[in-house]
Structures are given as structure tokens and as C-alpha cells.
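Sharing a structure below in C-alpha cells format, with a few things to ask.
Rather than the whole complex, this shows some of its chains in their spots.
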């Protein structure tokens, strides 16, 4: 099942630069793993914001929660999840 | 450039059934054309609503507007367009 | 997978009384079927409103959409779907 | 009487880890007690968020308030309570 996931990172502007750099590096590695596992399908930046939209795929909301909660920035994230249903005109469905 | 497009159809519940059926058929044909043209990339229903989320691709907002305005249901649509920027961790980017 | 589904019925106050009565009767029958099929698990009225909250169970959002769209009042419904994930302290999980 | 209770935990991301761990453990114990007492009936995580939806049962809003305020994380909670009325098509009513 696919989900539209909107994520905003609320790391404080005056946060520790080293912690921030480490978290960004770890976040990139974890995002790659989630992509390789077929969980993160697409990912876009929201222009002008530390935020993204993503298409995630997971068996259900419980598995999706575990995947999102595995992100290093998770405690600083504001997340909105919207469930997606199949559309008969979707060119991308297999 | 890609856009996240949210579309809700506000055709009246007591609208003419024949007009509704014709519009739905025409909408399906137009959606197929837009998919074949590489403009509509993905399309999902919002569960429980006459509404969808889509990933659209167009050179700019002007071309996107023309594509959306070509939908037979256009006068009944409520549309929200969000521009999408590339994300370094996007597994789907070419 | 379970979903929290919020439904509001927007049938017009001055709508045809016979149509309204028939729709209400059909809605009750369909709700019973969805309950018997294990899709509608719980259902509550929102006090003072023609609206309800329900716990629905379906394999995914596509199946949930079909179930909601099978309600006779569907064209008049405003629906909000929230996906639910398992909680370790849920007394009701099997 | 049943209530739909939406709870979000706003514990700061950079809060003391030991305090956080102790609060989480205490919260789990208190949730079990509220479940055993028949006050918390169902509990679900909101995917991607430190937040849940629950079905609570209490004689009235005063007793409900005391139950919620007994949670160890109470000072950090943002809570929305919606009263629930019986629905004639509820499969779960006794």
C-alpha cells in the first residue's frame, strides 16, 4: 500500500552544528536504505523549506510508522501521512 | 519539472446522471492522453472522496495549467498545486 | 489494517423527503452488511450532527474506498480517513 | 459514555534522555492500568507521529479528565476530546 508522506524538519536554527551535520549524514544513509528496501519510492524537496513530500510503500500503517520512526531526525519531524488508493487512470500502476 | 496536484471534484450529488456519466467517460479518456503524453505520471484516489493526488510533469506552471484546464470536469474541480524540487535521496530520479 | 473514518452527510435540508427516507433505509442495510463483513468495526454518532466516527478494517486504502463508495449516501458524504497503526498498549488488539 | 481522545506528546527532542525513558516506562504502566480498569478501550498510533487516537470510556467528562491527567506525560500532552453518541448501526455496542 502506498502513502503520501509530508515531512518537515524542525531542527532549531541555533542547534549544535556538529550534531546537525551528523544527523544530516545519517539521514542520507537511512534514506538510501529505505529506498533500497523499496519503502521510499519517490522523494521531493518542498522549495524554500526544510521539508519534503514522499511516496512510501508499506504493508500497513504499523510498518510505515516503524520506517518513519527509524529516521535519525525523527524526534524533530512533523509528519502528515495520507493513505493512497489505486486510481484506474494511474499510468504508474503495475 | 514535477508538481504534486491535488484535485477534488465538486459535481453536485443531484446533478444530471447522463451528464455525469459522459463527463466521467471523457475524463478517463483525457487522463489516458495526459498519461501517454508524459504529463500525468502517477495518480491515486483519496479513499472515501471523489478526489485524487497526482504527480504531474510539465515545463512550467503555464503548461501545467493548460493540461489541468483540458480536463472535462475542470469547471467543477478544486485544485491545489505544489511545486516539487529535486531531492538528493530520491530513488526515482533519472 | 484499521482506519478512523469521519463521515458527515450533507443531504440538503429541503431535499425530497421520500428520497431521504429511502436513502436512510438503504444506508442502514448497507451498514449492517459492512458490519457483518467485518469492515465496519465500530460506529458512533457525533452528537448534534448528521455525522459519525467509525473504525473500519480493510486490507488497504483501495478496499476501504470501495467500501465507503458503496454507501447509498456516498455522493452526499464528506469523508476524512486517518490510517491507524498498532499501539503496544492497545487493550483491544488480538 | 465513550470518548474519542486524540493525544499528541510534545516532549522536547533535546529533552533529558533518562527522564524521557522513565516517563515512557511509567506511561506504559499507567496505560495498562487504565486498560485494566476499562477506561482505555482501544489505542492506536498515528503513523509517523508521537501521537495516538484512543477510545476511552468514563461516566462523564470529569472522570475522563482525571484519567487523562493521571498520565505521566500529561504536562507535555496536547489533547482533543470528542464525545461519542450511540449509533444504531454500531456492530460493537452491547
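Observations on the structure shown:
When the chains are written out, they are named A, B, C and D in that same order, and each has its own residue count from 1.
Going forward, a contact is a pair of C-beta atoms (placed from the backbone, for glycine too) under 8 Å apart; a residue touches a chain by one contact, two chains touch by 3 or more.
Quick caveat, the model's predicted, so the values are computed rather than measured.
Taken as a whole, the complex in this structure file is built from 10 copies of one protein sequence, with 4 shown in place.
In this section, only the chains that are shown with their structure count from here on.
Taking the mean of the C-alpha atoms as each chain's centre, chain A and chain B sit 23 Å apart.
For chain D, residues that reach two or more other chains under the stated contact definition are 45-47. Chain contacts in this assembly follow no simple pattern; the graph is neither a line, a ring, a star nor complete. Each chain pair that touches appears in this list: A-B, A-C, A-D, B-C, C-D.
Residues of chain C that touch chain D in their complex: 2, 4, 28, 31-32, 35-36, 40-47, 52-53, 55, 82-92. Those residues of chain A lying in contact with chain C across their complex are 1, 3, 60-62, 64-65, 81, 83-86. Interface residues of chain D, counted against chain A in their complex, comprise 13, 45-49.
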